[in-house]
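The complex appears here minus one protein chain, its other protein chains still in place.
Chain naming follows the written order as A, B, C, D and E, and within any one chain the residues start at number 1.
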């Protein structure tokens, strides 16, 4: 049975002063392992799915710790390579209320950026794979990461695998060339499910649709026209009141039909990082187990509950997420 | 002068990962000692009352630490026994916003569950006692805890002591037999003050009153009819918006009269555990020092301020609580 | 070019149990160095200004740590003396929601209280100085602190330096004599810019103006009448909903004209201490770089963002503050 | 190829105040997962072996965390059951120098003690297994743990698997009956490799051999006589100078021949727990890869280096252990 | 029965950066309550004695925390006063090996220094008292502390109480007058047991005996000649190899006879503070329960084991100390 989910992307370490301290006020930092695609993998594994993550980490005790962390979820790490470059990492100062969070990256010369595409046995890795998930971060990191991913996508397409794309464009990446938008469009053309909305479509197609419902529908139509491989489009709208309060809502365009979820409010936000990945993981789980509308609601609830969990990864079970989806909003103690 | 307050119940250790972390994300845990009746005792001692706690702890350094902790409040520990069973404990993952908190217990084979009723010299322990407080947790833990408590209640009744009952029914207890509701009703029949409302009455009497004001009044009437020892009924209504926001209100049925307090809002909630016990302690203090209406307001304010204090115990002074009761809601620094 | 800012005041250590714990629940404390005038100095230095702080610290490793901390901002510490008295300090239990924060001081016999006025070479220290900043805390600590400050103010007036006064009256100071109000009025008479509002004016002039806009205008007129050296008056109004939520607004009386800023809301409050000092620093920076109205808005935004930063000091850059002033209220991650 | 190693035993949580603090001096505890057989499994997995651990954990988030921890080593957890009893745990106050460490257990009514023997599919679990490892802790915990283990040992014997026995007798176990010595002797009779020395033999055979070399040889002869399944005997001698200094040495009786290793000294001891398990794991690794004498030296070095690692488990690689074995005793930094 | 032990002295807070960090390297500090006489009291209470401590603390939440701490030992705090001065405290940077520890005090204007002698009801406090213990710290802090102590000593002498004196002279005290040596001699004249040796005698009598055995005997003879109230003299000799290694030995002069204990070595030293107080407590316990020689050995073992415990106080039980005294030096785990 083809039920495995495969993800590909950087394993990155996050380092953060405790609480809302600035780095100048600290002598220690918390650290978490994550990475946008690994976050999806780990959330899916926590929900009970069979998952494999493909990456390249540093050949030192930092890389070993990262692999150990990934194994703790029961994720298959067979296809994680190692090289002599350091593991990518970033520093995070956590904002609050009117103060934004700040990130400083150290990833562009790391082990993943220096991945060797020819070292990944994609055919073998994608055996029994039902869903392959990628994001726009990987091709933005380096040319070889782009090449590796493209090879994977081609293989997936040939093997008839459902491909979920989260093609966010990040302007602080793409240092190796100026062709980000084109590359993302190219890579989306290997994908069947688009996780994103007006912002992402505008970036890829270099269009200027508005971000309201109508704009979303027009953008979806344009995307399906220009990139016919895309069959379904699911998006999450984040309404960020402050660094400490958020609202999330899911919307979708499937079979020429629009639908959306209820709005969920999170106050206070414990950790905003990885909430989009929680949405993607929730969506993939939902698509495997529910109909498309319920999948979207489940994804939105997964996104909401992630805001309450420290670190990059959604540690929630399916049952936890269903409770949020069904409106049991937390004011209890589960004994 | 009979002014001592005596409480009886388990001393339990609470272990919790820091902040909102899950256990999987942690290598250390905070710990607190507590226990629903001890929480009442400690809050009353902090308010300056003379208090004695009766229990049974483990005969090891964990039990010694618990006793040391109880002594730190100036509580009399003379009647705390020790045995060879481990101290009861529970693990708590603290939720936030839409995420509920989770508890995992390890208490049913602990030192309190194995208390030997015959080892408690109730008569001696209750000398000079004005108020004796018990809750529905103790008899749910084990048969011997139930026996010990019943003996204490009989003695208290014979000595004419005011007995406050907080007879919450917890479905995850009562593993030693199926008769929880009946036992609670039996034990309430030794009590003069009932701390609870529609939920508790419905559980004990196996009735189905509604939880609004009218239902509360009807339930109180029925309770006084069926259990004539009960003279006064005081309840706290918790309106839990999320794991991070709460509202509390007190209501009472005394002398065939209904009265209620203002609603107090707590945002954010620092710690929800022990807020009911803070209410009970505030009520007992109030009944000793104020009239019944002011006692209820004081209890409600005590409940509210406990939401802002980590751990199981309300560390507030009488003055702190009066300030909350009088609407000075915290936006100052007391220098 | 006269561009230096000079501040004078106590360097004080703050000790605080972690989170919202009470001291009884703790075995460790966080510590921060601060002090109302130092907070202004450090915020200005963080914004890129040339700053000098004048004080007296303990001649031990505690005092050395304090000086090292001040140097970390690039502040000139040449005129910080040392003596054999211990560094002033205070303990802080951090409240939340309905619970107020509590402070216990240990400063009245410390190194600053025992400063020797004759040891400060004011003329030399104030060379190249554009702004000299003082607060009502210093003269309240001890007679010698008052004498030292008065000498500094006289020198500043003679040298034609712009003097900013934040003359808050704290009733828990002034133990060395009963003449607080008079002394503050005397010291304001050396100042050109008054940072304060109705409360401060009422205290100094022993008047009873109301705290609304009209009262503020009347009070300002009266102050300028009685203390003609004061040319401009800037105030921040704090609307404290609870210990966890605050609103701030700036208002001013300049050239017989009233103006005010928008209201900014902070929820949750991370740390309330030093928010007034952040306002003062923002104001001085603003007056050096913007017109008076923009200066007031900048000061209000500086005050707002400080509520989100642990410790006494505003670590924000000019750019950070401008973003808050311009309404970018934090719901983003700056990568 | 039969290369898998299977271990069976309790997964236990260790809780410890930080540093050398007593529990009374602490508000937090570090925690580690371990368990004598799991420690062996985890060390072997870290050395690159294929390992499976069989156990029973609690069906709550504590048990989930334990499984996640075990997976982080890449250990196969397929045969770990869950039940409604709490995970076993113990508290540890860490001694130093002249002060002994103290342990308080909470395990005798835990999930492993309540394991259901019939739920383990031993035949399936032991497929491809080359070594099966057990210790004297498991049968001491409860009758059902004993039954489960005996079933496993019988299966292993039938399948011709090499069985390593570490049959330490702990007097604080064996509460369910008085027959500890006999049971251990019975279980050793299914084993081929005996990890233990004079103490263990004296306990099992109820003999009184002396602990010197001659006594060791006589004891070994007697053991092989009485329990003929045992083919090889390997022991570690611990010379405990203080809680902070230790010396270890290995000795063995194989093919009627005695051999021993050099003495290794560890000063200071970071953590003594699990050093015997590190020896056992080193031995099994050694027997799989080296001759018996080198295996013993490797085991002794593994035991030594474990004393420098916090927690129950030896996180050392084969290369790390070989360095200690070859006398490179740590005074370098490996860049 | 006269069995109570009463101690009198400052309650002081110790603040220390974690590990061996300097203050400049830290943002947090551990804190402990202690004080040389309180350390004796707490150790005796831990050994099961009935103890009362007399002092004066600050009337704020710091003082309340101190009292709560003292109560946690079951010590009677009835005669602890409060005043408006801050609690005394000191900062400690912990040395290691060749680096000495450093202390900075803040106590000379604290609550104990400002104790009001007339507020202590000595007669009432010393009822049922068998031993009264004082040290040379108290009279060095302030004149009023001296007066209070003298009043207590007079009362004790009149009531025939055994008085133990630990009259160490600290040169960083005695700021209120130059008569330290004389005052100590005066106060010793109310005492029956002298805890100290050549150093202390030389300071009090302004003699120059050598520190070897002969010098010790001569010094004892001279002391008994000049201060006839002293009947027995017990001393501990500390041989400090480095900040991390220590040796201790007890010696005594009783009934014109010299005796000494074995030398005990502690490596590594966890905490040196309070080891002299552990000796004094061990001695008092020993004198109450053993003969003089065994009492000295017990005191020396108590001193040794305290070196392994963080903070100021010896948390060891009588059993723990006896084990050290009997040479069971720690290399075990007590399960």
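In the analysis below, contacts are C-beta pairs under 8 Å (C-beta built on N, C-alpha and C of every residue); 3 or more make two chains touch, one makes a residue touch a chain.
Fair warning: this is a prediction, and the values are worked out from it, not measured in the lab.
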Which residue of E:96, E:130 or E:189 touches the chain not shown here: E:96
Option from E:20, E:144 or E:229 whose C-beta touches the chain left out: E:20
Contact residue for the chain not shown (choose from B:26, B:72 or B:249): B:26
Touching residues on subunit C - with respect to the absent chain: 68-69, 71-74, 77
Touch list for subunit A against the chain that is not drawn: 15, 18, 22-24, 26-32, 58, 60-62, 64-65, 68, 86-87, 89, 91, 93, 102, 104-106, 108-110
Interface with the unshown chain - residue positions in subunit E: 19-22, 24-25, 95-103, 105, 170, 172, 240-246, 268, 272-273
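One rule holds for everything that comes next: only the chains that are shown with their structure count from here on.
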When subunit B is superposed on subunit D by its C-alpha atoms, the rotation angle in degrees, nearest 5: 180
Chain pair showing more contacts of the two, A-B and A-E: A-B
Per Cα centroids, the chain farthest from subunit C: D
Separation of subunit C from subunit E, taking each centre as the mean of its C-alpha atoms, in whole Å: 44
Junction residues of subunit A - those touching two or more other chains: 25, 72, 268
Graph class of chain-chain contacts, one of line, ring, star, complete, other: complete
